[in-house]
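A single protein chain has been removed from this complex, and every other one stays in its place.
Chains here go by letter, A, B, C, D and E, matching the order in which they are written, and residues are numbered from 1 within each.
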Amino acid sequence: MYEQLVLLSGRANPPLAAEIARYLGVTLGAVELSNFPDGEISVRLNQNVRGCDVFLIQPTGPSVNDTLMELLILIDTCKRASAARITAVIPYFGYARQDRKDMGRVPITAKLVANLITKAGADRVLTMDLHAAQIQGFFDCPVDHLYAAPILDEYFRKLNLPQDKLVVVSPDEGSIKRSLQHVEHIGGQFAIVDKRRTSAVDCRQENLIGGPIAGKVAIIFDDMITTGGSMAGAVKVVTAHGASKVYVGATHPVFCGPATGRLREVPIEEIVVTNSLLIRPEQSLPNLKIVSVAPLLGEAIRRIHRNESVSYLFD
Amino acid sequence: MYEQLVLLSGRANPPLAAEIARYLGVTLGAVELSNFPDGEISVRLNQNVRGCDVFLIQPTGPSVNDTLMELLILIDTCKRASAARITAVIPYFGYARQDRKDMGRVPITAKLVANLITKAGADRVLTMDLHAAQIQGFFDCPVDHLYAAPILDEYFRKLNLPQDKLVVVSPDEGSIKRSLQHVEHIGGQFAIVDKRRTSAVDCRQENLIGGPIAGKVAIIFDDMITTGGSMAGAVKVVTAHGASKVYVGATHPVFCGPATGRLREVPIEEIVVTNSLLIRPEQSLPNLKIVSVAPLLGEAIRRIHRNESVSYLFD
Amino acid sequence: MYEQLVLLSGRANPPLAAEIARYLGVTLGAVELSNFPDGEISVRLNQNVRGCDVFLIQPTGPSVNDTLMELLILIDTCKRASAARITAVIPYFGYARQDRKDMGRVPITAKLVANLITKAGADRVLTMDLHAAQIQGFFDCPVDHLYAAPILDEYFRKLNLPQDKLVVVSPDEGSIKRSLQHVEHIGGQFAIVDKRRTSAVDCRQENLIGGPIAGKVAIIFDDMITTGGSMAGAVKVVTAHGASKVYVGATHPVFCGPATGRLREVPIEEIVVTNSLLIRPEQSLPNLKIVSVAPLLGEAIRRIHRNESVSYLFD
Amino acid sequence: MYEQLVLLSGRANPPLAAEIARYLGVTLGAVELSNFPDGEISVRLNQNVRGCDVFLIQPTGPSVNDTLMELLILIDTCKRASAARITAVIPYFGYARQDRKDMGRVPITAKLVANLITKAGADRVLTMDLHAAQIQGFFDCPVDHLYAAPILDEYFRKLNLPQDKLVVVSPDEGSIKRSLQHVEHIGGQFAIVDKRRTSAVDCRQENLIGGPIAGKVAIIFDDMITTGGSMAGAVKVVTAHGASKVYVGATHPVFCGPATGRLREVPIEEIVVTNSLLIRPEQSLPNLKIVSVAPLLGEAIRRIHRNESVSYLFD
Amino acid sequence: MYEQLVLLSGRANPPLAAEIARYLGVTLGAVELSNFPDGEISVRLNQNVRGCDVFLIQPTGPSVNDTLMELLILIDTCKRASAARITAVIPYFGYARQDRKDMGRVPITAKLVANLITKAGADRVLTMDLHAAQIQGFFDCPVDHLYAAPILDEYFRKLNLPQDKLVVVSPDEGSIKRSLQHVEHIGGQFAIVDKRRTSAVDCRQENLIGGPIAGKVAIIFDDMITTGGSMAGAVKVVTAHGASKVYVGATHPVFCGPATGRLREVPIEEIVVTNSLLIRPEQSLPNLKIVSVAPLLGEAIRRIHRNESVSYLFD
Partner (left out) sequence: MYEQLVLLSGRANPPLAAEIARYLGVTLGAVELSNFPDGEISVRLNQNVRGCDVFLIQPTGPSVNDTLMELLILIDTCKRASAARITAVIPYFGYARQDRKDMGRVPITAKLVANLITKAGADRVLTMDLHAAQIQGFFDCPVDHLYAAPILDEYFRKLNLPQDKLVVVSPDEGSIKRSLQHVEHIGGQFAIVDKRRTSAVDCRQENLIGGPIAGKVAIIFDDMITTGGSMAGAVKVVTAHGASKVYVGATHPVFCGPATGRLREVPIEEIVVTNSLLIRPEQSLPNLKIVSVAPLLGEAIRRIHRNESVSYLFD
């Protein structure tokens, strides 16, 4: 339908974009990105995109406001340069946790962000492991929503962990559904770390529902690791209940503030994440394993460009 | 801000509208609603609404397409009749479960419905116990989202059930968060009915996580009862695990198809629901208790009209 | 321009859709349509429509709210499944008679419906014999408006009615223009059934303007037959004025309520209608003749898809 | 609701605006309107309109493009000057006859105009005797649609024409409905001038349906007089059929091109029109009677401003 | 991308459109444009434009309201006739000087016009020498903004004026930037005509900043000549300062009111303008030289249609 596929990268995760370009066998489009001395973002395309099918790769991870604004300005640039179609490829969708008013007088920033992306001129969105699937409905344009779980699952299957000793652990109530899907694909028992306030002293006692897991190999799955607090806490509970080994799997390595410190302090065999976000050297950990979502995103882009079905990528 | 509050009711739940009107001390607005012989809906306002602050009360329960279209036509009527502000009061929001694409090539009908309501001309929405709170973000206009839980909780507190024997049961994983909030307000232990497919014979074995509940008084909470299958199944599991008495609490009595039959066949002390939807005589059950949300909705309408805080109603 | 034509049918008139598919030599697209137990419509596409030129065939006849909502949900589904272009093919456009405010405080439901269709995501509309041609202007997108009159006229020409005895009758003032166009194509004299209130007793006396029609063969044309009251009344007037035979021609067989009963009671040679709407067995009549608009609609779809002129179909 | 009513006039019909102002007991707002040397319109408000309820009086009669653009620029000016509400008062709505596509590849200019008015920033519209009532539905904002018929009827009633000799004549098929409404209010018989092409020589023979009218006093009603051709032709037919006197009534005196010449040449007792459009001296005729719609428009403005019912003005 | 390029011309500058068509080697599209007797514009396309890439050529010069409305109606026509893409080609953009509120309570008519063009249905705009480049940002769709300066510069280079005697003169402060660009391309010294009020007698004394220019050959550049007052004044100042010869260059020959008279009265060797606007015979001057922008516009249209870069035309 569109003559030419053009792949452009913002400055949020150039290595991922480069890897996707290699997968697709194309050269990354020529775009100059810089900041004026006062911090305003400067964008200039150095190639023609008229009538092209443009894919802009930009996870809106930290620093979220800069990466988001850069995405919006890139969209505006391509729109005014007469791109035929603009797909915002957002492997990590920032502000996704602010997806509803759970108390009065707060924003629904995820919806605001969806509106901004659409208003800037994006025709469609390609994203991955949204914090809540309902965010798809924040858009009126088509959203292709990919799942990294199969990639994580494949990694763990290759580890050949003893199937009879395996237990998948959800680090909280909100991740139960996601964790059960991992159980379907890699097997194992299932347990939930239960965070509940004790009435008397208002502190939080963390128990385990399900199990027992003594002597078991636990894999704790979450969609993202931000400060690492929730995950490190879950590791402690699982360890305290006698797990022999603990693995951690998560799609988005946000890794902010005390994250690496916290994860370093608890006994984890491997922390398996994707490259949806760029991991800076100071965020690295010896037991960190990074699996690439470039083939997944690249294949989705190829199929979207060719009008082929993307559905099989959803399973 | 607005001179006059006008309360109008569609044909979905006139008794609720009448009760809200009594709470507010106003007369229901004069509107003629009928169907032409070919089934098209006919609306005619018999009073002036220019510059008025109009609240249209219409839960979009069964038959959902008729109640929804009637709401949309009412909105169009009021807009063209120069209402100053139109609030769609939707105690039960139909199509709410179709809130995301969990597989390819399906609609997000809840978002479609939100768009239709806005496009028709509603300025704001007042609703209650949305199936997913993210649906608030499907709207760009203000949404006041009320919770019926305090009303249900108050009912159960007045029953003076033995606190040490009480156990709150979530009928599935999706209701855990809601059920835990009930625990916070009425106390008791907590358990989850766990539905998992057994690998071999593809049937569904229902276990209980948490407990034990033998000899306990169980209350199973859900946001709605539709065919009653999920709830009746949970009652069976709970009974099978030895609960001495089982109560059921739910906000929305959709009660369709086999619901009343199924609920009649399992041992339930009381089924406590709200009047968010009209219960037709043939849907009635001897152990059905209906608590009214008219004061909750009425108070919210009063405060919205007067620009007073509605937040306290959210707790 | 678009790679592939996809023809999808809602549940309003599957035989018409099948006939159009045969005309076009294509297979109807795979879509699952059903209702959840609570009546909510469920839609799932079973084929890829990315980049396709989708035509959704759904007359919005009775029950109008269900057929309309199904159309809107189908549009949403196709839009989110990345269809390149969506044409709503609406052979009968429900709510068309509510096209203006002829008194205060009523809706303009036909405009509301147009807005809903556009908001859901339709890119264009193909319709037939709108009750008022101005409804085209309720849309900002292109509307192709077909006329069934040539098909009806051709049917009557083939009857070889005696040209010198033919009289075309308009059943009321609103159909004069349409009836005169039939006169241009099939010849004959012209008369109007005039409905005017008598001042004294507020009853309605029906006269005939034009004529005489004694001993003539009358054909009464209207755009639709709903309850049959207007048409049966016209037949009576025409008969009372001495017509020897009466034929009836109408595009849309809405046939609701007492329609078949009324039409059965008056002497009509043949009632000629199109298949714009599905006629259920219980609506059938021995003298009912159905002419097909499938070739007309099919040819329009073919030309729209190929960017060929559709204008000649308008004559 | 709004602190202050502000009445502004474009340059299309200042005397009408002045008369409305007098009716309302207000001073016309201070606005400078002129043309730059190249013909571009210059607008400058000389008073504060912040938070005001502004009514812009501008019939979009000849020269239609200038009066329409002036209206749009006035709306933009008031919007940017922070008017609280802007009502476009358009006693004559230009381009109204281009309200549908009666053949392929033509515009629907009346809808375009409606969109332009809304896009410029008008919040509502007050208009009169639209050529087709469906144009109300071209707007999504409230439209108050007034009828001048009662004013014309009152004028004719005061003439005390002999009731038994009175015949109301519709000048063509399109005006039948309007003419019948006049019959309801002023009584008399009814007849239609029928324009039909004769098959042989392609010329137009004009007959009279209804009657007889020999010796009768005929009143021919239309919504507007443009070139006068249709009306003069109807007068000839009526005269040829022996009417003793002929009156003419029309709301909008567009009077363009040969209109006054044509009307001068046929025998008409009185030509009764409203001042919805400004009649320039060279358009005047000795038998022209002008009835004022200023009280009708003024009362509607007063009621709209005060949020009182306007419905009774519709009858 | 689009099958067929269709070039249509409004009535503002048919010779320019014809010349562009010759450049492109295409035939101008068949469109009937006329005025109804009351002045309303009538448009009818006489060819199929379904799926076509339509370019509408219409400078919105005097009479600006007529040319603008004609453009809008043409857009509406093409949109409803299912054109795939509509580019408004506006060599001269009327109302461009009303581009900001430099005092309170005035419109920003240039933005209003941009909104009208977009609302009517234009997908993109091709224009030339906008009075302020920021007007591009008044649109959200792509705008290709061409410069006629290279064409004017080339004309002057071919005159072989003595380079050492050349001085480029800006007629006021607002044209300094434009004039300096001409200096870059054709060389010469630079001077500014400075208009400043003298404090005492409130009259305007015009001085020259820069120079000296005695004995020099001056070229005064401006973007447009409207009444000629500013340009004639600048010629006088330059002559008074001893320039031996004066040339004038301007893109847009608006030439209204006293323009030709004023320009005739001052000593100018040649007045060089483009054919962005049609020059009527009575506007002609013996020393008027017209250079054609048809190749520039034609080449831009060709490249836009073929999705080739237009950027080089911007230099």
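Going forward, a contact is a pair of C-beta atoms (placed from the backbone, for glycine too) under 8 Å apart; a residue touches a chain by one contact, two chains touch by 3 or more.
Bear in mind the structure is a predicted one, so any value in this text is a computation, not a measurement.
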Chains in view that touch the one left out, judged over the entire complex: A, B, D, E
Omitted-chain contact residue, chosen from B:124, B:165, B:195 or B:302: B:124
Of A:7, A:56 or A:72, the residue in touch with the unshown chain: A:72
Selected residue (touches chain absent from view) among E:50, E:80 or E:111: E:111
Contact with the hidden chain (one of A:85, A:101 or A:124): A:101
On chain D, residues whose C-beta touches the chain left out of the figure: 2-3, 48, 50-52, 79-82, 84, 121
Absent chain, residues of chain B that touch it: 1, 124, 140, 142-143, 304, 307-311
Interface with the undisplayed chain - residues on chain E: 99-105, 108, 110-111, 115, 132-138, 140, 143, 145, 173-174, 176-177, 180, 192, 196, 209-210, 309-311, 314
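As a working rule, only the chains that are shown with their structure count from here on.
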Selected interface, D-E versus B-D, where C-beta contact pairs are more numerous: D-E
Centroid distance [mean C-alpha coordinates] between chain E and chain A, Å: 51
Whole-Å gap between the CA centroids of chain C and chain D: 33
Shared interface positions of chain D, touching two or more other chains: 101, 103-105, 108, 111, 115, 140, 143, 309-311
Touch-based graph of the chains, sorted into line, ring, star, complete or other: other
Pairs of chains found to touch, sorted by chain label: A-B, A-C, A-E, B-C, B-D, C-D, C-E, D-E
